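What you see is the complex with one protein chain gone and the rest in place.
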Amino acid sequence: MDLAVEMKEITKVFNKVAANDKVNFQLKKGSIHGLLGENGAGKTTLMNCLYGLYQPESGNILIDGQNVKIDSPQKAMSLGIGMVHQHFMLVRPMTVAENVMLGLRSQRGPLLDSERIAQELLALSQKFNLNVNPKAKISQLSIGEQQRVEILSALYRGAEILILDEPTAVLTPKEAEELFEILRMMRDNGKSVILISHKLEEILALVDEVTVLRDGRSVSHTKVTPATTKRELTNMMVGRDVFFNFNHQQSRLGEIKLVIEHLEADDDKGLPALKNVSFFLKAGEVLGIAGVDGNGQRELCEVLTGLRASTSGEVLLKGQDLSQAPPKAFINAGIVHIPEDRHKTGLAMNMSISKNLIIKNFHHAHFASRGLLKFKAIRENAKRLMEEYDIKANSINTKVKELSGGNQQKVILARELSSKPEVIIANQPTRGLDIGATEYVRQKLLEETAKGAGLLLISADLEEILQLSDRIAVMYDGEIIGILGKNAGVDEIGLLMAGVRREGGEAC
Amino acid sequence: MQTDILTMGFFVSLLAGSIRMSVPILLPALGEIFTQRSGILNLGLEGIMLMGALAGFAGTYFTQNLWFGLLAAVVTGITFSLLMGFLSITVKANQVIAGTAITILGTGLSAFLYRVMFGIQKLPPQVNAFDPLEIPVLTNIPIIGPIFFNHNILVYITLLFVIVTAFVLEKTTFGLKVRAVGENPRAADSKGINVGVIRYLCVMIGGAFAGLGGAFLSIGYMNSFIDGMVSGRGFIAVAVVIFARWNPYRALGASLLFGGANALQLRLQAIGVPIPHQFLLALPYVLTILVLLSVSKKAEFPAAYTLPYSRSER
Partner (left out) sequence: MLKMKTIIKDFLNSALPAVITVALAFGVSALLLLASEHNPTEAFHTLLLSAFGSPSRIAEVMVKATPLMVMALGISIAFKSQLWNIGGDGQFTIGAIFAAFVALNLELPAAVLWPVSFLSAFIGGALWGGLAGWLKAKFNANEVITTLMLNYIATYLLSWLIRYPMIDPDGHGFPQTPLINKLFHLPILFQGTRLHAGAIIAAIIIILGYFFWRSTLGLRIELVGQSEEVAKYSGINVSKMVVLTMIISGGLAGIAGWTEVMGVQYRLLDDISSGYGNLAVVIALLGNLNPFGIAIASFFFAALMVGGNTMQLMEGIPFSLITVIQGLVIVFVISRVVYTQWRDKVANRHFNHGVLRQSARGLN
């Protein structure tokens, strides 16, 4: 079989860190190829090199056996490479047809050719069963439809090789299955597909071959057969057995700390994101929230930290009613928050470590008197926490943006956990961290629960949930559709994540 | 005296004046529509217009050809706007600051260069400005003629530009690129569009229009150059663009409103009507704030408004 793509010894360096280090990759024509690896393993970087968004520092790319230099997405497209990004590259106020036309040469010279393109798109959409209306505005389409617009756009541009970056992260299981059907149809039409993913199920269900990346290096390239197991793939991906050993002390649960009753909230677009969510959390307990990204986890975190107002329902911390309270009330009540996006939410990137460590409690008497900051106390606090949490940096005055991801997360941990929390809300606390930092973060979180804090652990990483949780709640479409014990099976959780209720009925 | 207001002659002169006074606002506003649609707020229009006004005047004065004057104004406007492009696109500086710099620089430089070129004279140097066109038949229609068909050619060119601007933005591939770059530069980049180039072009188009607008003041509306003669019209143009929600036709209406308020207060003052004309002059600005409120709520601003684009940052 001929190779559609061959990437040899690709190296790409960002901020003095090699995101890709001599990576090799081969894609056979007419196949679906999985690119597997943990977050931060360098999958997207590699594909951005192939798509011309990044230029590698060294290495060669061959398309159809020809050595090529891909210095722009346009060049990639002219070579028949299309990419569907994780964040869709669509212009929301414009129509599907306008989005597809964007950057294409028009047959009418400088004038737009909307009608003809709309018709051609309709035909193409029908051929691949994409079901897209070319005249609809992007802002009116669902996420799944937007993704199909991206695929349609790539096909229209003559893509023979299609790269999809974590395409199912934003899809419901049903939409994901539909997508897989489309991809299989494309393969049968002779196209080649690269699927970037960290989900083993997808790799096993869909792909013909898989390349595994770890820490920016390609560690394995193998055919996927019915005999391939998750275990095998996991070992390649992580480099060892994933089941870390944590000290799980039993019977350490205390009184109930946090009670959530019939909580409802809207998302940014004003659509219901949380529907009748109820649960409780005990002292010393880890309640894991599993679910596909985008099923209301973010909104739940935000409501439980005051960042988003609920539309109805109650949040009670040790009997204190915090429903509708501002973020400050949650902070004062002892609810700490390890946010999903540390760059955007958790850290002031241009401020020093020492200031970042006090952004939540600088008004306390310890750090300020008569409205003026006590810089000596702030410095000492920083020195102490940097030592305690093993934050590696030149000095306490180093700007946080100059730290590695792991050390940034440690700054957040140090700030949040040093305030003697009642309840910890941790949303994807280890996303994008290397193995060492991941283990450190998990260990620290468990230490706090041993001291009596309750931990609400929201994670898209099912392994993480399974390892740490005492109970596991599964979110689907804004609802908690089941709460399971710690010995729940992966299959059972998987079904719930797909929206299949335990009674066997399909969730709406 | 009071009765003068109600005469037909007053209305004719007011409406004709409104059209004339709206042109130096509408021209820069049309260019600014391109600029803002591409995601850049060019607050330096005032400075660019002043440079254009000087170039238009000097070009005409030294060549004795009004069209050379216009050409000089357009070229100067484009050249000067390149500095804005450099600061906001290449340097990725804050656009408010960059615009302020351009305005200050244009104000100073136009006054300085004028003095260097013409020295101090008892009578300010003058040129023969554009004359009103004599359009057969139309100009002589009573009422309608003096209102609509007794302007110089620049007025009609400006009206033509309104249509051209709308057409280019909505119906051409370039317009599509401009809108995409202002809404989602990353998406545009991924489709192979050079975000920087499109933005530079839009800033330059803005500069060309602003230069033209300045020249209208010095060789269309008046016949000489005066320090600071743009007197805020560059900023008003920015207000007009937001007032019009980035639509050229609405910009025409908004310019007439601003121009009309100005024409009306001039005439009221001349007649000596004791109505405080300051409120009339302030009214469009109050309206702009009110329009801004409704625009902001509906989030109708281009999504990448005032945001520099860099491929490596997310």
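Per-chain residue numbering starts at 1, and chain names A and B are given in the order in which the chains are listed.
Going forward, contacts are C-beta pairs under 8 Å (C-beta built on N, C-alpha and C of every residue); 3 or more make two chains touch, one makes a residue touch a chain.
Quick caveat: nothing in here was measured; it's all calculated off a predicted structure.
Participant: Which candidate, B:134, B:170 or B:227, sits in contact with the chain we can't see?
Facilitator: In the full complex, the listed residue that touches the missing chain is B:227.
Participant: Of the residues B:14, B:40, B:66 or B:83, which one touches the chain left out of the display?
Facilitator: B:83
Participant: For the chain not shown, which residue from B:242, B:268 or B:304 touches it across the whole complex?
Facilitator: With B:242, B:268 or B:304 as choices, the missing chain is touched by B:242.
Participant: In the complete complex, which positions of subunit B touch the hidden chain?
Facilitator: 41, 43, 47, 83, 86-87, 90-94, 96-98, 100-112, 115-116, 227, 232, 235, 238-239, 242, 276, 278-279, 281-282, 285-286, 288-289, 292-293, 296-297, 299, 301
Participant: Touching the missing chain, which residues of subunit A?
Facilitator: With respect to the unshown chain, the touching residues of subunit A are 11, 13, 15-16, 18, 21-22, 57-58, 305, 307, 326-328, 330-332, 337, 339, 344-351, 355, 359-360, 362-363, 368, 371-373, 375.
The rule is short, and it goes like this: only the chains that are shown with their structure count from here on.
Participant: Within the complex, which stretch of subunit B touches subunit A?
Facilitator: 171-177, 179-180, 183-184, 186-193, 303, 311-312
Participant: For subunit A, which residues count as touching subunit B in their complex?
Facilitator: Going through subunit A, the ones touching subunit B are 14, 51, 53, 72-74, 77, 83, 85, 87-94, 98-99, 101-106, 110-112.
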